[in-house]
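Notes to accompany the following structure.
In this view, the complex is presented without one of its protein chains, the others remaining in place.
Per-chain residue numbering starts at 1, and chain names A, B, C, D, E, F and G are given in the order in which the chains are listed.
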Amino acid sequence: MTLNVYLSGEIHTDWREQIIAGAEGLDVRFNSPVTDHAASDDCGVAIMGAEPSKFWHDNKGAKLNAIRTRKGIEDADVVVVRFGEKYKQWNAAFDAGYAAALGKSLIVLHGADHQHALKEVDAAALAVAEEPVQVVQMLRYVLTGGLPG
Amino acid sequence: MTLNVYLSGEIHTDWREQIIAGAEGLDVRFNSPVTDHAASDDCGVAIMGAEPSKFWHDNKGAKLNAIRTRKGIEDADVVVVRFGEKYKQWNAAFDAGYAAALGKSLIVLHGADHQHALKEVDAAALAVAEEPVQVVQMLRYVLTGGLPG
Amino acid sequence: MTLNVYLSGEIHTDWREQIIAGAEGLDVRFNSPVTDHAASDDCGVAIMGAEPSKFWHDNKGAKLNAIRTRKGIEDADVVVVRFGEKYKQWNAAFDAGYAAALGKSLIVLHGADHQHALKEVDAAALAVAEEPVQVVQMLRYVLTGGLPG
Amino acid sequence: MTLNVYLSGEIHTDWREQIIAGAEGLDVRFNSPVTDHAASDDCGVAIMGAEPSKFWHDNKGAKLNAIRTRKGIEDADVVVVRFGEKYKQWNAAFDAGYAAALGKSLIVLHGADHQHALKEVDAAALAVAEEPVQVVQMLRYVLTGGLPG
Amino acid sequence: MTLNVYLSGEIHTDWREQIIAGAEGLDVRFNSPVTDHAASDDCGVAIMGAEPSKFWHDNKGAKLNAIRTRKGIEDADVVVVRFGEKYKQWNAAFDAGYAAALGKSLIVLHGADHQHALKEVDAAALAVAEEPVQVVQMLRYVLTGGLPG
Amino acid sequence: MTLNVYLSGEIHTDWREQIIAGAEGLDVRFNSPVTDHAASDDCGVAIMGAEPSKFWHDNKGAKLNAIRTRKGIEDADVVVVRFGEKYKQWNAAFDAGYAAALGKSLIVLHGADHQHALKEVDAAALAVAEEPVQVVQMLRYVLTGGLPG
Amino acid sequence: MTLNVYLSGEIHTDWREQIIAGAEGLDVRFNSPVTDHAASDDCGVAIMGAEPSKFWHDNKGAKLNAIRTRKGIEDADVVVVRFGEKYKQWNAAFDAGYAAALGKSLIVLHGADHQHALKEVDAAALAVAEEPVQVVQMLRYVLTGGLPG
Partner (left out) sequence: MTLNVYLSGEIHTDWREQIIAGAEGLDVRFNSPVTDHAASDDCGVAIMGAEPSKFWHDNKGAKLNAIRTRKGIEDADVVVVRFGEKYKQWNAAFDAGYAAALGKSLIVLHGADHQHALKEVDAAALAVAEEPVQVVQMLRYVLTGGLPG
């Protein structure tokens, strides 16, 4: 069994790298959005031409990013969505809803302080964790039956 | 043509009432989540029994609310998602993603200050507006072809 | 909002009647399997001719009952599955799995003694309760926002 | 033609090993749930933290196991569900219903004493057998057209 | 519960009338193909213009009839397919396959002499009968739980 | 049987009115796009605010119109697409492709001069005609079995 | 581009071998039902035990064969259905209907004498031919753009 795992959400810490490194040796294929913040914001206008309006500047970029995001979620068996400490992160919650509607197995990763605000997202998940290492342990268990310790 | 419209998101202002009142006479059926904040938070434990842990207290309630939310979105032709000034509102973004994945027509309603943070949500929408009256105008146009003024 | 509710499972107590009576006045349409045990067992051979083998006797009946069961589940928004005190009740668990795969909102109703054995079924549910009155309270809350007491 | 076969149900005998060994040389890819009973029961709390309540202890584990179970069933062409002599085995019947609703080819494996209680499950199956060797014979026939001796 | 029933197949006897008359008082909506043989054969050229080639004459008609046939099958909960004594009746078997792939409940109606030739069609059905009255009895049982006699 | 029919395409002649008038008395529900050319072009900016760029002016309008168009096509049993004498009419061909991918019954209406250019669209259709009266005759035949003359 | 092609229908001539040999060198993967008539008829009872009734003898076999048939059709891009000179061949027409409902590209292969009786099946096809070599030419054209001669 090969698991396709999409890593959505927060892009300012190294949680993706921790999971990918921890899962070394497991039969997992990871996908992620473009995590270069500047490139992600400006990709639309960089390729399709400048826009005087911020709304259309962002709209062009968000749609171009959606090609990758949709492909990543639709190909995934498991979608991990990480909510960090800062920012609105509505795109993370949007991805979670998108994944849930497609029937993907959803894992949500967030700190305890976000618990109440994320209750609807957590309620749609098959697992909720606080640390990337727990996601690695889940992937290992799902693929091999092995538990930590 | 009857439009089924689900009104998702912010529950602390009267935007739903404005839209419903403005749409009087149009062939629209509206649905919404339970908008009584306290009832929505506590419904799970009130019916299924208390939980010492806040996480499971919230989980029971969020799942019970999901019965109504899913029904409302799945039955809808148009999902309007309102982001207010306050709170994280991740459930609103989750609903938007859920609706988008089901191919629903999405209208997003938010103030200009949220524009950049909502760019991925807006990019999935067929219309973005700031005021409830614009949603009424959209529904009137979609159903009758009539434009304001 | 009209809720279509399918009442699956145990047929030897009056739990369906309790729910239907309790939900009077709510905008709910209920469906159920044929709950006459003898008719349900023998319907196939009664209409299509006797079978010397018990397997085919049962097979003819189970398939004929499936016409009603599938229609009931596929039309439902909410599937309530009741596990009673006795019998294997594999058909109830089968219906729960069928409903879950179709994305129906699942409510499971069972006594505390079955908790561990039903953990996979409960894990697929949006609500788990012990008493029919709780299902009535859920339906009332989902449709009206009103809570008991 | 490669067949993806998911082996669901009873975990206390070696029926899976018999089928996998018997099918050696055939173009089959097998998947199964985690069959280590203790690991399967405790995986949720082992990774996501202890729960004082048995219900949530089980709920955490059942959901984590569902990541593997759903993937296994959704990837399968054929789902074999084995009912053993003991226990309620509602998860097996749940898997059968889940597989049936997805249109998977279902093979049910059980002893004669369970015939009447499993009539609805058998009625949804394309084949019903008592012994693992018969499943091997079916897989061989489906893939090569060859019949036993 | 209202059952939508599509009556497909043989058009030279009054089996449809027997079923519709027998089902009087039951909550059933029946649909059928156009059963006027000449109109059904010539409808395409009568409306869209003559064709010198028999193939295209038939093709135009068969496609126009498909508008009704597809609508009838897609709207149906139950598809009854009748095979008569004469003719190839490949359209009946085609409808049965079409209905089966859409997950419709299939009832096949044919004489004993066609049993072997129809084994694949019967194997996809939830019920097989010889006489129209049996179909009436099935519909009555499915809707009311009542059995004949 | 009620047919839901969506009338897509050319908006500069009265072909819709001819079909609707001709179908009087038949059990048909018609839907159409907004056919007021100016309103259709400007609806987006009229409601959501002016755009200096023609591209975004048109984009806003086209998306708002898509709410109605998608609803009309998705609700339809039959999609009639009319290609007139003038203009590119790519939206008509787009609607035809959209309807074909959803498995809708497609009727294409165009003059003989467009035959070669529309061959791919015609090849996806169940009927091709030149005059609105032929569409009326088709709807009458599909619903009643009656042929002209 | 790799084409998955399922070869359904008549089993008494070497049309499958002709197509497979003719397509050598093309990027095609072929699948077929079991074409050993005796094995196909008796597979059910050979593996699952004898049946005194011919109906259930056939039923067991037809269902077991359905595991292969469904897999073959569901995996296919193109379903070729061959109608021979003899027998009822309702299973071929059933497969054609099944494939059509799944949106598969359908090629029908039959002699001119069956033209009228197969008009509904042909009307659902993207190509109709009389000789296996034409199917080879189609596959070559579809994959390479090359035409015969």
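Definition applied: a contact is a pair of C-beta atoms (placed from the backbone, for glycine too) under 8 Å apart; a residue touches a chain by one contact, two chains touch by 3 or more.
In this text, all values refer to a predicted model and were calculated from it rather than measured experimentally.
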Candidates A:64, A:78 or A:96 - the one touching the absent chain: A:64
Option touching the unshown chain, where E:25, E:52 or E:149 are the choices: E:52
Give me the chain F residues in contact with the hidden chain, please. 54-55, 58-59, 61-63, 65-66, 69, 83, 87-102, 114-124, 128
For chain A, the residues touching the chain missing from this view: 31, 34-36, 39-40, 42-44, 46-48, 60, 63-64, 66-68, 70-72, 75
Chain G residues touching the omitted chain (full complex): 1, 3, 77-78, 103, 105, 125-129, 134, 137-138, 141-143, 145-149
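The criterion applied here is as follows: only the chains that are shown with their structure count from here on.
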Is the number of contacting C-beta pairs greater for E-F or for A-B? A-B
Based only on mean CA positions, could you tell me how far chain D sits from chain G in angstrom? 31
Averaging C-alpha coordinates per chain, one finds the centres of chain A and chain F separated by a number of Å equal to 40
Return the residues of chain B touching two or more other chains; collapse runs of consecutive numbers into ranges. 63, 66, 128
